[in-house]
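Missing here is one protein chain; the remaining ones are kept as they sit in the complex.
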Amino acid sequence: MKHSKDEILLKSDLRKYSLDDIRYAAYSVTDEAHVELKKSNLKTIEISFKRKGKVSLKNTVKRFTDELKNEKIRADIFKNNAELREHLILKALSSEEKPQPQTDDAGLTPEQEKELDELISQVEEEIKKESSGRKNADPLGINQTWEEKNAGKRKKSKK
Amino acid sequence: MKNDNNMKIFVLDEEIYSKEAIALAAYVYADKAEIEYKRKKGKIEIKFESDESSDESIADDFVNEILNQQCRIDLTKKNSRVSTIIVTKALLSAAGEHTVRG
Partner (left out) sequence: MPVKEKKVKNKTKAVSAYGAVADSRWRKVSGKYLLINDFGNFEYLKSPDFDKWLKSKLPKKSKVFESLAEKGFIRTHMDFDKLTEKWRSANSYLFAGTGLHIFVMTLRCNHTCVYCQSSAIDSSKKNTDMSYRTAKASVDFAFKSPNPTITIEFQGGEPLLNWDVLKKTVTYARSVEKKTKKNLIIALVSNFSLMTEKKAKFLLENEVSICTSLDGPKNIHDKNRTYGKMSSYAVTVKWLKYFKREHDRQKNENYRIFKPSALLTVSKRSLAFGEKIVNEYVARGLEDIFIRPLAPLGYAKKYWDSIGYSADDFISFYRKTLHHIVKLNAKKVIREKMAMMILDKVLNAHDPGYLDMRCPCGASIGQIAYNHNGDLYTCDEGRMVGWSGDEIFKAGNVFKDSYSSLMSSPVTKGCVLSSNLEQQPLCFRCAYKPYCGVCPVYNYEVQQNLWGNMPSNDRCKLFMGIFDTIFELLAKPKEAAILRKWVQK
């Protein structure tokens, strides 16, 4: 490891850390340093850290080496869990809402049941009216612009 | 890095910094610098010309930005499916294409 106050050169072994890991660890300290990576030989990456502002470059390089160790572990864990993670997120995004469990006092009174039945038939009636004779109905009107909706309406003259 | 007034020429390893990453970074810096790049024997030579500063820091910032873009590309390779699923769901739900939970 070569170093001066303003620049430190470090070598990283590609047999120990993948290129992705090294790139990410270098990226993570770009708040404090200008970082450049070069391939030194087949097995080694040379990383140059040039400090930004008044930071301690030694501390920056320490952050880099800590992050590199962490990234290796994280990458391993992620690789091991990638499929499972994808499965669980897909499951979460596509699962139906679970019905709420019934509690003891959840039953409706006869009046409430009657009101609910009336409301249901009202809604069913409205749906029938809206969709009768119209293919590709757009009940919320979300495909229609204001201009399309109001085309042909006469503008009121301003006084 | 070679210097010629405001023009800097530097060479990056193509194995480390992909052309795609350089192109994305060049787009970010489009308002700040004239950037040209070309392949040269396994390396990428970059000509960077900026009016903003004659010192090296803006060119160094640009190299940091290439690394930023490269790390995004690296992540996309690992994680594009989950990423796409989430974005697609968000956009479809907003457009009312799926049943919406109250």
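Lettered A and B in written order, each chain numbered from 1.
Methods note: contacts are C-beta pairs under 8 Å (C-beta built on N, C-alpha and C of every residue); 3 or more make two chains touch, one makes a residue touch a chain.
Keep in mind that what you see is a predicted model, and the values were worked out from it rather than measured.
Though it is not drawn, the left-out chain touches A, B in the full complex. Residues of chain B in touch with the missing chain: 27-29, 31-32, 64-65, 68, 71-72, 74-76, 79, 82-83, 86-87, 89-91, 93-96, 98, 100-102. In the full complex, chain A makes contact with the omitted chain through residues 24, 27-31, 71, 73-74, 76-81, 84-85, 88-89, 91-93, 95, 98, 140-148.
Simple rule for what comes next: only the chains that are shown with their structure count from here on.
Those residues of chain B whose C-beta lies close enough to touch chain A in the complex are 12-13, 15-17, 57, 60-61, 63-64, 67-68, 70-71, 74, 78-79, 81-82, 85-86, 89, 95-96, 101. For chain A in complex with chain B, the residues that touch the partner chain are 19-20, 23-24, 26-27, 30, 34-39, 45, 50, 52, 78, 82, 85-86, 89-90, 93, 97, 140, 142.
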